[in-house]
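Before I ask anything, here is the structure I am working with.
Just one protein chain is left out here, and the rest sit where they should.
Coming up: subunit A.
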Amino acid sequence: MSHHKVRISVNGVPGEDEVESRRLLVHYLRETRGLTGTHVGCDTSNCGACTVLLDGMTVKSCTVLAVAADGSEVLTVEGLADDEAMSPVQEGFRACHGLQCGYCTPGMVMAATGLLLENPAPDEAEIRAGIEGNLCRCTGYQMIVDSVRWAAENGGAGTAATTHAERASS
């Protein structure tokens, strides 16, 4: 199995690691970088629990090879908040009870963050379409829709995501 050196910046923290060419980005994030907020919920790219921002785009990190992310900037759920302040999306999920078991939450939060970067004022139909690639088994989605709407009205995607997107587009 061939190995490759990759340079991947995660949440603004640079990293240089040797990975197998077949290693999935989600395993790189979870096991190599120790960022276990990004979850695995399926093996067919349907559930979106592994959603992260890769150079400003929402991707399912189970469907990206770590070597393909060489030279990229990744934003995960751990990068949205510092110890004190949560991002508006994170705050919205808590305020509107948009989570129960919390397993889909990091992917859902990242998908919502990506949606708000693209469309800062989505209506309900746009929010539902925007999280269509993310499955949740607990909430029945409605309070997640409320959470995203709350975030849109209270600061949008948030500082870390905006900075990440600006770096990616520059």
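Following the convention adopted for this analysis, a residue touches a chain if its C-beta (ideal position, glycine included) is under 8 Å from a C-beta of that chain, and two chains touch if they have at least 3 such contacts; residues count from 1.
In this section, contacts and distances are computed from a predicted model.
Q: Considering only the chain that is not displayed, what protein name does its UniProt record carry among "Electron transfer flavoprotein subunit beta", "Carbon-monoxide dehydrogenase large subunit", "Glutamate synthase (NADPH), homotetrameric" or "Nitrogenase protein alpha chain"?
A: "Carbon-monoxide dehydrogenase large subunit"
Q: Return the single residue from A:8, A:35, A:53 or A:157 that touches the missing chain.
A: Spelled out, the listed residue whose C-beta touches the missing chain is A:35.
Q: Among A:68, A:135 or A:168, which residue is in touch with the absent chain?
A: Here the residue in touch with the unshown chain is A:135.
Q: Of A:25, A:54, A:74 or A:143, which sits in contact with the chain we cannot see?
A: Looking across A:25, A:54, A:74 or A:143, the contact with the absent chain belongs to A:143.
Q: List the subunit A residues touching the unshown chain?
A: Residues of subunit A in contact with the hidden chain: 20, 22-23, 27, 30-31, 35-44, 46-47, 49, 76-78, 80-81, 86, 90, 93-97, 99-106, 109, 124, 127-129, 131-146, 150, 153.
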